[in-house]
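Worksheet for the structure shown next.
Omission of a single protein chain aside, the complex is shown with its protein chains in their original locations.
Going by the order they are written in, the chains are A and B; count residues from 1 in each one.
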Amino acid sequence: MSSDSIALNPVGESTRPIGDRLHDWVTTVDHKKLGIMYILYSLLFLVIGGIEATIMRIQLIVPHNHFVSPQVFNRMFTMHGTTMIFFVAMPIMFGFGNYLVPLMIGARDMAFPRLNAWSFWLMVFGGLLLYFSFIGGDGLYGAGNAPDVGWFAYAPLTARVFSIGHSTDFWTLGLLVSGIGSIGTAANIVATILCLRCPGMTLGKMPLLAWMNLVMAGLVLLAISPLTAAQIMLSLDRYLGAHFFDTQAGGSAVIWMHFFWIFGHPEVYVLVIPAFAFASEIIPVFSRKPIFGYPVMVAATVSIGFVSFTVWAHHMFTVGMNSYANSFFTISTMVVGVPTGIKIFNWIATMWGGKIQFKTPMLFCIGFLFQFLIAGLTGIMLAVAPFDWQLGNSYFVVAHFHYVIVGAILFALFGAFYYWFPKMSGRMYNETLGKWHFWLFLIGFHLTFDFMHIPGLLGMPRRIYTYEPGRGWDTWNLIVTIGVFFQAAGILVFVGNLLWSRLKGPVCTNDPWDGWTLEWSTSSPPPEYNFATIPVVRSRRPLWDIKHPEDPDWKYE
Amino acid sequence: MRRTHYRALVQSIRDKIAGIVVLLAGILLAASLCFGGPANPSPPNMFRPASTPADAILHISIFVLIISFVIFAVVFGLLVYALAKFRRRAGDDGREPPQVYGSNQVELAWTVLPILIVLVLFLATARVIHSVEDARKPPDAVEVIAIGHQFWWEFRYPSLGVVTANELHVPVSDPAHPTPTFIRLLSADTDHSFWVPRLAGKTDLIPNRTNSTWIDPHEAGVYVGQCAQYCGTQHAKMLLRVYVEPQDQFNRWVQEEAKPAQMSDAVSEGRGIFETTACINCHAILGTVANGRFGPDLTHLMSRETIASGAASNTPENLRLWIHDPEAIKPGSLMPAMNLTDQDLDALTAYLETLR
Partner (left out) sequence: MSSTSLAPSSIESEWILPSRGRVGMFCLIAAESAIFTIFVVAYIYYIGKSLAGQMPKNVLELPIFATICLLSSSLTIHFAVAALRSGKSRVFGIWWFVTIALGTIFLVETGREWYHLIFEKGLTISTNLFGTTYYSLVGLHAFHVTVGLIGLAIGMILALLGKVNEEHSERADVFSLYWHFVDMVWIVVFVVVYVVGR
């Protein structure tokens, strides 16, 4: 099967001078190397963003704490949110997409390899620009000149008069630059999927991961531009005296919210749809069954993509829109929950009647399922506008979206890490450490984010550097903070496992999981050209057809 | 072999445990919600509404909570069952299970049912949205204009001639003869949000825009809340207190507040300092030359229980400290340190203490 996917790991590889190897990585246009760089970059910022969160949680462990000043705290929550969304979640999804899509569709690289590299380095530059803000102003211990306007930077707080100095500009420019990179990557993904599929792989036969990356890329193309537009407008306001959001000149603060959330809501689907993709690839393999209802999964994903553009003002239920607008956004938000729920049922149906193996990737996907279910339900609660009038802008919302981003997306990502790490590195990770990671992180996650809902229900708003005792919030905040340390421990085990396994793990075969999609037909890691001969496929699971010639998929699809 | 069985069992137990944790948290929460906090003021608990909007919100919220729990129980149950029943057993023969690709009937069923649930939930919700947002203002309503500032609340009662700050006084509303308070919400600078959970949902205060909200509290008491839209450094300390009083007590309060400031010769030195220092640029005291509107109106400062929008209780020590070094109480607030000598500070504080 793999006789013509010759591994390019010649003996001399590891003795090449380090300068050469670095140069290779810095100048590469190979989708696999760029994918890995995206992922490593994201991991670094995951740790940094986690430190920012830890600082906040220590400050909030008791009321009226003095761990950090309000100025530092406000910079922390701004940087934490901005970092996690733009420099962890987005790049890591681009990284996995970059790595996996060409391999899974039988292509040799992305459609535009140089654009790929350019987009990656733009994103790196954007992140560095944002973080450069820490070195300035009051200096590092005062959190420098980092932005402190919240990750959604509502106007007019971002106007020159309220946001003195350049902190807001670091936010604007860092994101503007990396946003342009994102558009490049998205165009690349779309072109790759539409133009480079191997013969026989019609759109109806490509892996769900490819479909979901296609929808994700489409969302990026249409959703990032509103943010870019708003940021250009903000910069014009701040530096050329424009009045887009200048309420003193008749401008509107609400229009910033509209523009931001027209970006912001599809953005969260940009983050979660690739998580769906991972679950859709991992759950079938560890249940030993094909995904249940492939066409429905595709239709559900595409419809989520479309509907996601009609729900944005559910982030604005409290700004005083009229009852018709509030009702519209209530129903549109509930409607987007329907295809999402259908997917959960399909994943469970995939496991139904199967032979489930509880390896680490599957454990994380089960966690994903459980937590995504809860996150979706708290989302439905928030969709009910009157309930949102109490819960909006409170810790309930913070708990909800962390349930999605950490409980669903990050769990699915961990699953993806463990699932494809052998393919990317050629070595198997340590299963015991993987399970330690899972349990530590699961306990920490639930301690923090289950209990975080409660202060929100009891009236605790978000973005406050301290809170009043006697409001019923104290105990819950304490528990929430304790959970952070379990999560940190889990992450440490994870990073340790990755490093140790990369260096010393047992060498693994092409196909350690007995998978069915094309990436498992290459060596681990794949050669630079991916496939010696471009494969020709006839069904959604080409390797199943090869392994089961008496009962191939194309007879049933 | 035993390990596979054990791991799967642990897996399904883990899921059950997680579900029980969630349930326990819910029970703990429900318990804490039923037993209130200190008698005065009451914690901001939306599950103990004291006003019609908060009531209406609670009812629809319970409805959606119940629906969500039912959905959770069903899907969680299916998940746990699948994990337990379809795990790979010890001694498995390694053959692949039957490869099932899908089922149109099943897909239809679990599409139609959620759509029906959505429809029911939406209709119930739309009614509440309309009843709260489109409520008509009755003629005896008390009218208040709330203006959000960084980091304090200005409250004006235009028809009653009252201007005050941070602590809102409203009359109890008898359901038989309602006297709700309708509040227009404006902002002098950036976005804020008015949130007192026991009385109503939150509504934002946005510059260059007029929003409105209303409350009709059924019970007297002190209800707390705070600003719920990030507005800058001291967003966390932009606290709210709503004093709901019986009608006659409210009327007395209005009468006192509408009067100009007390003029006592004993504190004329302090008053002189106030009137000749930068204080008057930001603050107003009715009956003196001070007519600044950037900061709170101080005419009846001593009628309030807290200063700095709830950041400190209204004691002479705190008041003195606030004037001398606001950063010690509320770092990042827009009150400047007044750089007065100790003697001047004492005189000034003594003057302010007379502003009942």
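Methods note: contacts are C-beta pairs under 8 Å (C-beta built on N, C-alpha and C of every residue); 3 or more make two chains touch, one makes a residue touch a chain.
Being a predicted model, the structure only gives us computed values, none of them experimental.
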Chains in view that touch the one left out, judged over the entire complex: A
Residue of A:F86, A:F170, A:F244 or A:W473 in touch with the missing chain, whole complex considered: A:F244
Option touching the unshown chain, where A:V47, A:L173, A:I255 or A:V495 are the choices: A:I255
Residue ranges of subunit A at the interface with the undisplayed chain: 1-2, 4-5, 111-112, 115, 183, 186-188, 190-192, 194-197, 199-200, 217-218, 221-226, 228-230, 232-233, 236, 240-244, 249-252, 255, 259, 262, 518, 521, 531-538, 542-543, 545-546, 549
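Keep this in mind: only the chains that are shown with their structure count from here on.
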Mean-CA-position distance for subunit B and subunit A (Å): 32
Subunit A contact footprint on subunit B (complex, rising order): 4, 7-8, 11, 14-15, 18, 21-22, 25, 29, 32-33, 37-38, 43-47, 54, 56-57, 60-61, 64-65, 67-68, 71-72, 75-76, 78-79, 82-83, 86-88, 92, 96-103, 106-107, 110-111, 114-115, 118, 121-122, 125-126, 128-130, 132-134, 150, 185, 189-191, 193, 195, 197, 200-204, 206-209, 211-212, 224-237, 239, 310, 331-332
Subunit A residues within the subunit B interface of the complex: 69-71, 74, 148-150, 154, 156-157, 162, 247-248, 250-254, 287-290, 292-296, 318-320, 322-323, 326-327, 330-331, 334-335, 337-338, 341-342, 344-346, 348-349, 351-358, 363, 366, 369-370, 373-374, 377-378, 380-381, 384-390, 392-394, 442, 446, 450-451, 453-454, 457-459, 461-468, 470-472, 548, 551, 553, 556-557
